[in-house]
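Yeah, one chain of the complex is gone here, protein chain that is, but the others are all in their spots.
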Amino acid sequence: MRVSFIGLGAMGFPMAGHLAKNFDLTVWNRTGSVAQEHARTFGSGAASKLADCGDADAIITILPTSREVDEIIDELAPKLKSGALWIDSTSGDPLQSRQSAKRLNDRGVRFVDAPVTGGTPGAEKGTLTVMIGGSESDFRRAQDIVKPFSAKIFHCGGVGMGHAIKVITNTMNAANIWVAGEGLLALKKLGMDMKLALEVINAGSGRSNATENLVPKRVVDGQWPLTFKLSLHDKDIRIANSLAHSQHLVSPVFGLVGQFFTAACNELGHQADYMDVLKYAARMNGEEW
Amino acid sequence: MRVSFIGLGAMGFPMAGHLAKNFDLTVWNRTGSVAQEHARTFGSGAASKLADCGDADAIITILPTSREVDEIIDELAPKLKSGALWIDSTSGDPLQSRQSAKRLNDRGVRFVDAPVTGGTPGAEKGTLTVMIGGSESDFRRAQDIVKPFSAKIFHCGGVGMGHAIKVITNTMNAANIWVAGEGLLALKKLGMDMKLALEVINAGSGRSNATENLVPKRVVDGQWPLTFKLSLHDKDIRIANSLAHSQHLVSPVFGLVGQFFTAACNELGHQADYMDVLKYAARMNGEEW
Amino acid sequence: MRVSFIGLGAMGFPMAGHLAKNFDLTVWNRTGSVAQEHARTFGSGAASKLADCGDADAIITILPTSREVDEIIDELAPKLKSGALWIDSTSGDPLQSRQSAKRLNDRGVRFVDAPVTGGTPGAEKGTLTVMIGGSESDFRRAQDIVKPFSAKIFHCGGVGMGHAIKVITNTMNAANIWVAGEGLLALKKLGMDMKLALEVINAGSGRSNATENLVPKRVVDGQWPLTFKLSLHDKDIRIANSLAHSQHLVSPVFGLVGQFFTAACNELGHQADYMDVLKYAARMNGEEW
Partner (left out) sequence: MRVSFIGLGAMGFPMAGHLAKNFDLTVWNRTGSVAQEHARTFGSGAASKLADCGDADAIITILPTSREVDEIIDELAPKLKSGALWIDSTSGDPLQSRQSAKRLNDRGVRFVDAPVTGGTPGAEKGTLTVMIGGSESDFRRAQDIVKPFSAKIFHCGGVGMGHAIKVITNTMNAANIWVAGEGLLALKKLGMDMKLALEVINAGSGRSNATENLVPKRVVDGQWPLTFKLSLHDKDIRIANSLAHSQHLVSPVFGLVGQFFTAACNELGHQADYMDVLKYAARMNGEEW
């Protein structure tokens, strides 16, 4: 099977590496030298121009936002084979994906959204979790293609549902991080040691992925690594809130947390890590971590 | 050692049961028959009047709120021995506890706040987590007394810090529950199966005690058991917010979640369980679980 | 000058009445009998089909949302004269208006957004305030056409700026209404007479259009008239929040108030008046007005 892979960023590069062992793989990247490096490293074929990706049974995209995916679709659609399957692993917008799917379907091309979670370690080890939105038969086709880089593959519903649960999960994480920040800053102000506070919280009902994994090392130990840009997390929350909005849903905490992520972007710059939102929370309190 | 135990509710009854095996224990309850039942069950001594609790080396209280503790202190203080230790396991108010401690200290009586977590199962098995606020030496004395019903005992700081971390942990839990509700209601509206949604969330970054333990059985399986009254959880959040308030802290999500717990109390009545706040969240969305 | 007027609702009917005295006016309405009644009342010409509106120097639309405007544009655009001016008085979406303007411009047709404020009394008396977005020369053309039904005409900037300030003004009003509700409900709970409370508030710094005009008669006197549907006000807030969102603005109170308007729609139904949001506020407090 011929597969094209478009977008060789921190996630895409190793993901495509796993596929090179299983498929006849062509890779493309806006900066061409990255594709050539991929070819040297994994034995894939580097496309010299985007159009070379058109003649494939499956096309995988993983790009910053759905806007870039749309631009690629516009450019590549006329070259695609009828019956091809487009798999979009971008952390994208469900409503835009439905429109993309429709445009592709009109040309006989199938579409699933298939965002991933697990970070660059998961991409390198091939143990990502993939959340797929699309028809039952498209899901089954996609499943076989993404298997080389995945540990868990979920069929989440129709087109857009992969993106939907991805952004909602990220927004829940964002909210739980902020909540952990409010609790810890209050305890800090009262004079409590942060490690003891986390130990007590994690022995009780207030624990979350934020208190068990994210805050201890990254914040309390003062490491603050850059793992996922604040501006990209802000974008995911923005998509989740637009989605809620368009469904007439009432999500006041998602909404409020989104405001603080945006304010933190405005204050800290778009290169900041998403955990830096807790620096912004501390600043509101006139404190530091 | 002579120990008096005041407040034989769902938690206090089994907690005092463990102490009866280790100390010369006198128990008292507003409804006297409960004390007599405790005496029959565990071989404790049932006090016929509150004053009988005064002649003890340690007094333990576990009552609905700090207000009831204050009333008992007012009544019992003149009867207490100098050097006695008061251990308050109520889920109480740190600022009121500091005043109570001061009043008792003036009479030569020591005070620690020692709220517990772990629910009635933990109380029955003697595996509670205890969060103690008080001086180093008072902590050591209290530790020996609460050991029979505890699995973990934390020294959280000076008087009030046990109560402080208890209410802040409960507020973090409240917020994480509400956040889980917003996420799940959005996915429900989009047509996703709730069990699948939880499975995906718990495989990713959005997981918390709420999504892993509380919501699956209680909400999604439709059990909605009464384990902790909404109005008592609302009181804990109210204490946490007052505490933040008095420290000039900025805790907007704690504040907003507290508003919804209070609104849910107004709507659902004070007998509702705290997880019923998610029924209120669903209602805001025009949905049902 | 030939003018076509599309949308003879509670606002459009009297607005078009003023135009009939000044221009060669053709009117159209989805329900044709309304157009015929307009012709009988004001001497306008009732179009039997939408296409009859195409041959005009200016076309005015005032419809529920920008979606209906877009549908009419799609249908009518091929019939329009080059150089015609489209004036959209719908309370619409600035971003959609910019797209509409572009589509019309491509065919040589000009576009301004020109939403109005002042209610049906203002429409009947011809004393509306009109907020126009468009180029300087388009503004001047539009000004002459809307003059018969207007007391004040503002040029607010380029295309979309009329809609923008309209929805933002409405959202400020929504927020001020909600704020008045929180203040008055607190005073009510404390036992204060509502008329006295309003008198004191309006003698001091807390006054707004809500406390001076809207709440006294409609809420406190118990009249609760239907003047503007809650669901339409909710739509305007939704547009304002989307606009803020797309500009990466931080507008937490606009966001939160929007959530309560949506929740009130879900609770009270879409036919409720926008002031009924205060019934929802009272209900959250377990009170009634």
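Order of writing sets the labels: A, B and C. Residues in every chain begin at 1.
Quick note on the criterion: a contact is a pair of C-beta atoms (placed from the backbone, for glycine too) under 8 Å apart; a residue touches a chain by one contact, two chains touch by 3 or more.
All values derive from a computational prediction rather than experimental measurement.
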item: Of C:D74, C:E199 or C:D221, the residue in touch with the unshown chain; value: C:E199
item: Options C:Q36, C:T65, C:Q99 or C:T129, residue touching the unrepresented chain; value: C:T129
item: Which of A:D24, A:E68 or A:E267 contacts the chain that the document leaves out; value: A:E267
item: Touch with the omitted chain, as defined above, among B:T120, B:Q143 or B:N266; value: B:N266
item: Chain A residues touching the omitted chain (full complex); value: 252, 256, 263, 266-267, 283-286
item: Absent-chain interface as seen on chain B, which is shown; value: 238, 241-242, 245, 248-252, 255-256, 258-259, 262-263, 265-266
item: Chain not shown, touching residues in chain C; value: 94, 117, 129, 131, 152, 154, 156-158, 161, 164-165, 168-173, 175-176, 178-180, 182-183, 185-187, 189-192, 196-197, 199-201, 203-211, 240, 243-244, 247, 249-254, 256-257, 260, 281, 284-285
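Just so it is clear, only the chains that are shown with their structure count from here on.
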item: Distance from chain B to chain A - Cα centre to Cα centre, in angstrom; value: 39
item: Multi-partner residues of chain A (each touching 2 or more other chains); value: 249-252, 256
